[in-house]
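Sending over a structure as structure tokens; questions will come in a sec.
For this view, one protein chain was removed and the others were kept in their places.
Order of writing sets the chain letters: A and B. Residues in each chain are counted from 1.
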């Protein structure tokens, strides 16, 4: 997608998403947009920050990741991809399970499949340096799909000239 | 607004909002932006997905809409426009009521009025195909203002070249 001959038109066809929320429902929205845009040849950049980082942790369940007791407690309480809650009507985690079942039943891609599709379609995954610093997390704590750990100014450069969403 | 002679400037004057949240407060924000932008001649596209679909259901109260028991339970629990909760300090639904009263008292357009204004100002309403599929909802379950049921790629086409917000 990064074409040296890229004219104005091509440059505009870029979507960047700041994945701030680690909620199940918002993650489905973010990865549906990401994979759907990549499928029609958009350059897609995902920038994971704060709660969003949970979606990409190597450990998919609860674990004491992070440095220092407070960070580790947050890490455990947040858990990983398997623990992400619904933003509403979560019912102690029952809802994401029901939703996953509904998605399979309706033949709609599940969250896990949407993430895999995004990787396959060359979506770029970035992790937020500052959040990782606060939570005491290192690059090794994340899925290898994370290409780079970056800060705000680098993200601005990457997303410039395209559409950016905060989810 | 879709002018065949549309130059670059005109093309930029477009606002698209992904209405993901069904919260009362965020819905007020989305429809204030939608009607306010349409009033100053923006092309405005609203794409309703997930919880946001509740705002446009034909049945304004709680009802077992949807296909299959899990979808119907979700449908009931979410309710319609009359049941949308505040994102914070909801107090079991008392807050949206108080807020509606405050808005009337201050002579500010209520949520219902903002929706009507948006319709009158030719805002385009789209519903998300995938969410409707998951929740077992059909076009008939929605207000006739919903122009079309579309997916991500169609939305990208519609929103391209303008400003897009995720609310």
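Definition applied: contacts are C-beta pairs under 8 Å (C-beta built on N, C-alpha and C of every residue); 3 or more make two chains touch, one makes a residue touch a chain.
None of the values given here were measured: they were computed from a predicted structure.
From the list A:45, A:124 or A:164, which touches the chain that is not on show?
A:164
Could you tell which one of A:70, A:94 or A:138 touches the chain left off the display?
Spelled out, the listed residue whose C-beta touches the missing chain is A:70.
Could I get the residues of chain B that touch the absent chain, sorted low to high?
These residues of chain B touch the chain that is not shown: 12-13, 15, 25-26, 28-29, 32-33, 36-37, 39-40, 42, 87-89, 98-99, 101-103, 105-106, 108, 163, 165-167.
To test your reading of the contact rule: which positions on chain A touch the chain that is missing from view?
Counting only chain A, the missing chain is touched by 18, 20-22, 49-51, 68, 70-71, 74, 77-78, 85, 130, 133-136, 151-153, 156, 159-161, 164-166.
Going forward, only the chains that are shown with their structure count from here on.
For chain A and chain B, let me know how many angstrom lie between their CA-based centres, rounded off.
Computed value for the inter-centroid distance: 24 Å.
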